[in-house]
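Below, a portion of the complex is reproduced, with chain positions unchanged.
By letter and in written order, the chains are A and B; residue numbering begins at 1 in each of them.
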Amino acid sequence: MSAVETTYREAIRQALLDAMEADPDVVLIGEEVGLYGGAYGVTKGLIDLFGAHRVIDAPISEAGIVGVAVGAAMTGLRPVAELMYVDFVGLVMDQLANQAAKSRYMFGGQIGVPMVLRTQGGTGRSAAAQHSQSLEAWMLHIPGLRLVMPATVNDAYHLLRAALTQPDPVVFIEHKGLYTRKGMLDIGWPDGDWGVPVVRRSGRDLTIIAYSRMLHEALAAAEVLAGQGVEAEVIDLRCLNPLDEAPLIESVCRTGRALVVTEAALTGSVASEIAARLGEACFDWLEEPILRLGGEDIPIPVAPALERGSIPDARLIAETARWLVTREAPQWAAQ
Amino acid sequence: MTAAQTTDLANSGMLARYRTMRRIRSFEERVGELFLKGESAGSMLHLSIGEEAVVGVADAMDAGDTFTTHHRGHGVFLARGADPARMMAEIAGKEAGYCRGKGGSMHIADRALGHLGANAIVGGGIPHVVGAGLTYRNRGSGQVSVAFFGDGAMQQGILYEAMNMASLWQLPCIFVCINNQYGMGTRVDRSAGRHAFDARAEAFGLAAARADGTDVEAVHDAARALAAGAREGRPAFLEIDAYRFFGHARMDKSPYRTPEEEAEGRARDPVGHARAKLTQTGLGAEEDLARIDAEAGAEMDLALDFAVTAEAPGMPTMFEDVYAPGTPAPRPQAARLAAILGEPA
C-alpha cells in the first residue's frame, strides 16, 4: 500500500482501529475515550465501531484504570489504558512501576502484563504546570517497562501497532503539540524497526539527538545550520526502551560532537541518561563535551511567552549547535 | 436579636447573595469574551455558570476560614471576596494577576482571602483542607476549611482517604461536592455505580446533606448547619445538585447531551430563581435588581479591560517562585551553556 498524507492524531486513531480489528482482545479504557471521543479526539467514533465493552469510558480513577488494565492484561485481554495527560501519572506510578512493570519478574516469568498506557504530554497550550509536563524520565528508570515516544505520523501508527504486539507493558507518550501535524503514513513501511533510532538527517559536523516534538525543532535547526555551513546529523530516538545505542554511538564517534535535546526539565532527564552513556562510549572520539539542551528546571508557567521561553526551540538548538561547532558564542551568551 | 432583626438580616443576606451570584455570572461571561478576544492564557477555561449557588456555602464561612477549589472555581473565589480584576488578569496570564500570571484559571489562590488554591488535578486539593483542619485543631483556632470539588472527584480514591482522616480525627472540614451532573462528557450515572453520594460520606462517618443548587437559600441553610457542626469537630459533606449550563471547557460543544436536556438543566437557574424569589417576596424591587445587574456587568467590563491592558510578566520572572527567595534557585540554561562553552576566563 502506498503512502497517504494524514495527521499524527489520525495515524494513532488508525493504529487503534486496525489493531482492534486485527485482535478482538484489544480494548480501550480511559476517561472520555468513548462518547466524547478522547480529550484530543484521538478515539473519535471508535465506540460506535466496537461498542462500549471494547471502548470503555472510565470514571476519573486513574490508579484504578491502570490497575484494571493490569488485571485485564494478566487474564488475556490487551488493554490500551489512556491517561488523559502524562501529568496525571503521579496517580498511577504504583500500578505502573510496582505492578505492571514488576509482575513478570516477581512471579518468576509466569504472568506477563501486555498492556499499553497511552498518554500525551508536553507544552504548547498554556495549560499550566499540571497539564504541560514531560515525565518520561520516570518511566525510563523502571526496569520492566517499555517506553515509546513517536515524533512522526508514520511512527505514530507503526510504533503503536508494534506496542500492541509486545508481551510487556509499553508506555506510549504522544505530544499534544503534534496531533494536528501532517505527514505521510505508509501502512506497509515503518520508519524503522522497533527499538532502533532513525537518522532523520545526515551530517558530518555534529549529531543532534532528539525525540517527540523536539525532533521537529531539531530538524528545523539543522536546516538553519546548513545555511550557515554547519551540517548537523539529526537522530530520532523513537523508542527510549528498548533502545539500540549503536546508531547513536556510531554517529557521535563520527561527528565528534553531540547535542542531546529534550523538552523535559533538564535535571534528571532522558537527555542526561543519553549524554552519560555517550560520554562513556564515545570518549576517545569526542571533540567537544556532550551537550544537553532541555526545559528550564522550573514548573511550566501559564503565561504563553514564559511557557515558550522555558523550553528549547529551533533557534536555541541552532545557536547552541553552532556555538558547539564554531565556538562563536551567540548574542544572548555574549555577556 | 429580635425575630424581626434576624429576618431583616436574612433578607439583606438574600439580596447580597443575589448580587454575588449575578457578579459571578457576569464574570464568567467576560471570561468567555476574554477567550474570544484571544487574550486568555490558553483555552482551559471552566465556567461555573449554573453553579452560582455555591454562594450559599461561601456565606456560611467565617472570615478566617480557608478553602480549596477544583478547576471550576472562579465562582467560589468571587463568593469569598476575590477582586475580579486580579482574577481576570490571572486568567489572561498577566503579572498583575493573583499568581503573577504563572498559574492561570486553574491555579488561582490568595493567602489573604484563605484561598489555598484551585487545582487542575481532579481531587488534588481535597486532602489539603484536611491538613488545614489539622492545623486548626492543633491550634484550637476555631477555623474551618472547605474543599469544593465536582461529581467527577467522587470517583477519585483520595477523596475517601481524606474523608476518612477528617472523620477519624474529627477535624473542622467540609467537603462540598458541586454535582453539575457531568465530568466532561460523562454523566454521573455513567461514572458512579451508585450515586447517592451522601450515603458514601455517611459510610465514612461524616455528617452528610444534599441541597438543591437552584435555591441558594436552601444551600445556605444546609451549609450553615454543617459548618456549625464542623467547627465543633464534626466534619461534613454537602452535595449541591446543579447543572453545568455550557460545555466542559471553551472548546466543548457538548454533543453528548440533548438540547432538551440542556434546556431543562438551564431552567434550573439559581440566579433567575433568586431574582424571581426576591421580586415575588417584594424583598427586591425590580429597579434595584436591575441596578444590581447593571453594576455587576459594569464591574466585570472593567475587570476585562484591566486584564487585557495589563502587562505580561517579564521573562526573568520565570525563574522566581520555584523556591523561596534567598534559597538556591534553578540555574538558567543560558548560564549553564555559557559556563561550559564560554572561554575559560
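Assume a residue touches a chain if its C-beta (ideal position, glycine included) is under 8 Å from a C-beta of that chain, and two chains touch if they have at least 3 such contacts.
From a predicted model like this one, the values you see are computed outputs, not experimental measurements.
*Asks:* Give me the full-complex composition, label by label, with copy numbers.
*Replies:* A x2, B x2
Here, only the chains that are shown with their structure count from here on.
*Asks:* Determine the centre-to-centre distance between subunit A and subunit B, using the mean Cα coordinates as centres, and give it in whole Å.
*Replies:* The mean C-alpha positions of subunit A and subunit B differ by 35 Å.
*Asks:* Where on subunit B is subunit A touching in the complex?
*Replies:* 41-44, 93-94, 101-104, 106-107, 119-124, 152-153, 155-157, 183-186, 190-192, 256, 312-313, 315, 317-319, 322, 330-334, 337-338, 340-342
*Asks:* Within their complex, state which residues of subunit A touch subunit B.
*Replies:* 31-32, 35-36, 39, 57, 59-61, 63-64, 87-88, 91, 125-131, 266, 289, 291, 293-294, 296-299, 301-306, 309-310, 320, 323-324, 327, 329, 332-333
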